[in-house]
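Sending over a structure as structure tokens; questions will come in a sec.
A single protein chain has been removed from this complex, and every other one stays in its place.
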Amino acid sequence: MAAWLVRRVAASGAIVFAVVTFTFLLLHLAPGEPFLPSGDTPVDPAVVTELRRQFGLDAPLPVQYAKYLVALAHGRLGESFALHRPVAAALADAIPNTLALAGAALALDLLLGLALGVYQAAHARRLPDVGLGYATLFLNSVPTFWLGLLLLLVFAEWLGWFPVGGVVDPVVHASLPWAGRAADRLWHLALPALTLGCVGAAGTARYQRAAVLEVVGQDYVRTARAKGLPERRVLLVHTLRNALLPLVTLFGLSFPFLLTGAVLVESVFAWPGMGKLAADAIFRRDYPIVLAAAIAASVMVVLGNLLADVLYAVADPRIRVHDQ
Amino acid sequence: MNARAAFALLGAVLLALFVVGEVRRRAGPSAAGRRFFRHPPAAWGMFILTFFVAVALAAPWVAPYGPSITLEIVALKNQPPSLLHPLGTDLYSRDVWSRLVYGSRVSLSIGALAMLVAVTVGAVVGAVAGYVRRWVDTALMRLVDVGLAVPRIFLLLMAIALWEHLPLALLVLLIGLTGWFGTSRLVRAEVLTLRERDFVAAARAAGAGGPRIIFRHVLPNVAAPIIVSAALGIGNVMLLEAGLSFLGLGVPPPMPSWGNMIADGAAQLATAPWTTVFPGVAIALVVMALNAVGDALRDAFDPRRATA
Partner (left out) sequence: MSELLLRVRDLKTYFVTEQGGGTARAVDGVSFDLHAGETLGLVGESGCGKTVTSLSLLRLVPEPPGHILPGSFVELEGRNLLVLAPKELRAIRGNEMAMIFQEPMTSLNPVFTVGDQIAEAAIVHQRLGRRAARARAIEMLALVGIPDPETRVDSYPHQLSGGMRQRVMIAMALVCHPKVLIADEPTTALDVTIQAQILELLARLQTELGMAVILITHDLGIVAGTVDRVLVMYAGEVVETAATPELFARPLHPYTEGLLASVPRLDTPWPRRRLHSIPGQVPAATAWPSGCRFHPRCPYAWDRCVAEDPPLLDAGTGDPGSHGVRCWLLAEPARRTRQRPP
């Protein structure tokens, strides 16, 4: 088991390394000079050469690559053109917000999805199942940001129950007591997390319904009943324990979705996370931020998959590599 | 809406009904057909897809106005739905229904083209990796691992950030090139099982070489998961295109796409919500239809999977 874990971690590290190399190549294979603004005013070639020398861009590619890796290792991700801050600092401010949003959305996704899926399976093919089936199909097919806009319209504009955007109230927040600040944060988190969470939950519910139905038809469920076990134990212990296994896989697979959703949803709700940071940076041609955000996102995805693999090995004894 | 457009719309509806009816009549009785139509959403999905394709093809007839036509600038700005403008007008005084219709051409084509690229590349890579194995397989699958590690939108954001002026055609190609990873794994898994089958050995004994075996013998048998992948893939591309357009990075105005229509509408969400709502509903309907049809196809192709 330990050997397997080491191998998995090493593989994950290799993937991150490959992503880093890929971004470097992309950076240097892209047309145009990276440091010039996207204007059409012609620049004196002598200036260009001097700037290239200043940025170290005239060195041979392998040397630049080595310098790039060293800088990364030290956490130096470059300087943002537009924000005039180190990229690492900008990311460090933004990532916690994205994690909060993604975490809340994931919790909602898994819990609601699980509940719905199990409920649907328990009432398979009857009206509640059919109705929920169409509902989940719809929610799974809507553009996440569009759903966000709708929720914004209904709950923030028309009903005024939730704020229109941002992570905290700009005026009042600082003067609130500890509990009030927490509540303020939650209040602002609600709509964006609901948006991402509902779309995710719809997909999870569809998946989970199929998983439960498949397990319920299994012979070992019949054996459990034949042993005279109470129905509740049959469902909760025997059935669910097996039906939850796919949920672990889903957990791992949902990281890319959450990060993608973050980019769009954060823009809708003006949520200052790394998605919004990257989206805004594009307009300013501030690619160091975009690249750094992409690398950060990859690291999260890889870590998520690793975590999912470990959890799955813990949950399913058939997967565990036994040392016997 | 004028009379001609209304009739054309009716025509599209009838055509869609006819097509679904025909498919049901011809393919329905077969075992696969019965499995397909066992899902009620499948028939609906087919109807919706045919309807939208018909609308997209017949755009000049179904849309009473051109997509960039600005009508009376002041009087018709941001008008709610009415008889003349069934889906209202937007902030530039353009008829939303007409833009939706022309937008269907853009969004559906982007979806189909990008998916085509993705599925082709994915199928070829997966088939080669699964059949040849050895270092080729390892190398390709590491590449797939990297591709799957970076969320698709970030890959596209990077490309857009680094290329200053990205023509739409190139963007569509890039969308396709960022979406083949999953398909390749699927195809590879199928090919790994298929290559042990006797018909492959027979082909090899008859003197067929690698590429010939891959393309003529193995790939046709992998058609089923590829088709399902494709159906679901179009939906993903459409959602992605909508997202990019919403960020201002996709289809450039004034050419309408469902995504940039939502973007335009977002600014006046409170005053003219219909400009945002209708394009989103259109996307949701088409993606729903694709998901439903994709799920039903998966069941139809593989009788062993008892998806209740």
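When the chains are written out, they are named A and B in that same order, and each has its own residue count from 1.
Heads up, the rule we're going with is that contacts are C-beta pairs under 8 Å (C-beta built on N, C-alpha and C of every residue); 3 or more make two chains touch, one makes a residue touch a chain.
Source: prediction; values computed, not measured.
Participant: Where the complex has a chain not shown, which of A:167, A:198, A:224 or A:268 is the residue touching it?
Facilitator: A:224
Participant: Residues on chain A that touch the omitted chain in the whole complex?
Facilitator: Contact residues on chain A toward the absent chain are 218-220, 222-231, 233, 238, 241-242, 245, 315-318, 322.
To be clear about the criterion, only the chains that are shown with their structure count from here on.
Participant: Report the inter-chain centroid distance for chain A and chain B in whole angstrom, where each centroid is the mean of the CA atoms.
Facilitator: The mean C-alpha positions of chain A and chain B differ by 23 Å.
Participant: Which residues of chain B touch chain A once you look at their complex with the stated criterion?
Facilitator: Residues 41, 142, 145-146, 148-155, 157-164, 235, 239, 242-243, 246-249, 259, 262, 266, 269-270, 273, 276-277, 280, 283-285, 287-288, 290-292, 306-308 of chain B touch chain A in their complex.
Participant: What residues of chain A sit close enough to touch chain B in their complex?
Facilitator: 11, 14-16, 18-19, 22-23, 26-27, 30-32, 34, 38, 124-125, 133-134, 137-138, 140-147, 149-150, 152-153, 157, 210, 213-214, 217, 255-256, 259-260, 263-264, 267-268, 278-279, 281-283, 285-287, 290-291, 293-294, 297-298, 301-302
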